[in-house]
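With one protein chain removed, the remaining protein chains of the complex are shown where they sit.
Order as written gives the chain letters A and B; numbering starts at 1 within each chain.
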Amino acid sequence: MQISTLEAIEILGTVAFAISGSFAAMQKRLDPFGVLIIAFVTSIGGGTVRDLLLGDTPVAWMRDVNYCLLILLTSIATIFFKTHIKKFKVTLFLFDSLGLGLFTMLGIQKGIVFGLSPGICIALGTITGCFGGIIRDTLLNTIPLIFKREVYATACILGGVLYYALLYFNLKDDVAQIVVMAFIFALRIVVVRYKLTLPRFGF
Amino acid sequence: MQISTLEAIEILGTVAFAISGSFAAMQKRLDPFGVLIIAFVTSIGGGTVRDLLLGDTPVAWMRDVNYCLLILLTSIATIFFKTHIKKFKVTLFLFDSLGLGLFTMLGIQKGIVFGLSPGICIALGTITGCFGGIIRDTLLNTIPLIFKREVYATACILGGVLYYALLYFNLKDDVAQIVVMAFIFALRIVVVRYKLTLPRFGF
Partner (left out) sequence: MQISTLEAIEILGTVAFAISGSFAAMQKRLDPFGVLIIAFVTSIGGGTVRDLLLGDTPVAWMRDVNYCLLILLTSIATIFFKTHIKKFKVTLFLFDSLGLGLFTMLGIQKGIVFGLSPGICIALGTITGCFGGIIRDTLLNTIPLIFKREVYATACILGGVLYYALLYFNLKDDVAQIVVMAFIFALRIVVVRYKLTLPRFGF
């Protein structure tokens, strides 16, 4: 039961990031193979870095060819349906935020499976959520979303803290996971919609 | 016999990428240690990422100091012979393309040794071939060749598909390997020479 929930999250997150990667690559007018490669690294980037850090190798996507097929099909479907989508930038943003929430939760769960302490698990969740997008933006030569001051990694960290707070108050694990994923997704939307920023320390 | 063929490919690929790395670093007017470092990361970058993903650690170059010596000597030789080479840009391109073909084949072979499925092996070959050059170009602050729309990663993917097609039609493994390496090398030259590009999806 627990495992199937995690699997569902992983499939949803993979699809969300594959769509966000395909959109970003099409926006940069890459050729079909380029779109596929960017969709691929966006989807598997975060989980790959997480698995490397944990030493859980061969990394996940190598052990299950289905994820590669899922990304391939998602990428092709995105290319075909693009003419039906008008608000391009908004779509990219929504799927990126959705993937962020899903993968952050997944990273935290994997840390718990490996018996790591809460602080490390939150760091692992943040890495899992953020790295796919960071690699995507770096490869496409755009400034990574994480540095656009839109409370990106911060959303993952706050989501992770919220998760442990909810568990502390005896919320059911499954419910807490869904609340946290919705929180990260909603936080990103609110922050970008109302152009909120954290105070910063400069000179 | 099989192993010695692979070893020969690895030595040739290491030398080719060490030369391409040295040339790129000299073009940017780095100091001698800088040239050596760029030659080093270009040569070992692809194989290192491949070994990390597979969990085959300590990574290859740490287990065999001979590869480090080979890169060192190649780099020094390249510095000394540079005055004899006129068409600098062409030389860099040729050795980069040669290394691409050799390392792609090597990555596929290593994936097969690890018992991975064809799709994953092709991805692994593409990673092995491309990452040395990507790291080289990123460190030198130039736009990676892979994004210059010159059918770079695409050549690796097509080469990998060709390899499995040749095996499917019962071609001898050694012959298939040589055909694929020559195919990737030739494809890069044809594409750049005639400025071919794939159609792309933009807005």
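Keep in mind that, in the parts below, contacts are C-beta pairs under 8 Å (C-beta built on N, C-alpha and C of every residue); 3 or more make two chains touch, one makes a residue touch a chain.
In this text, all values refer to a predicted model and were calculated from it rather than measured experimentally.
When the whole complex is considered, the residue among B:L52, B:I112, B:V161 or B:V192 that touches the unshown chain is B:L52. On the side of chain A, touch with the chain left out of the figure occurs at residues 52-55, 114, 116-117, 119-120, 123-124, 143-144, 147, 149, 151, 153-154, 157, 197-203. Although one chain is not shown, part of chain B still touches it, namely residues 26-27, 29-35, 37, 40, 48, 52, 55, 57-59, 61-62, 65, 68-69, 79, 82, 88, 139-141.
Methods note: only the chains that are shown with their structure count from here on.
Distance from the chain A centre to the chain B centre is 30 Å, each centre being the mean of its Cα atoms.
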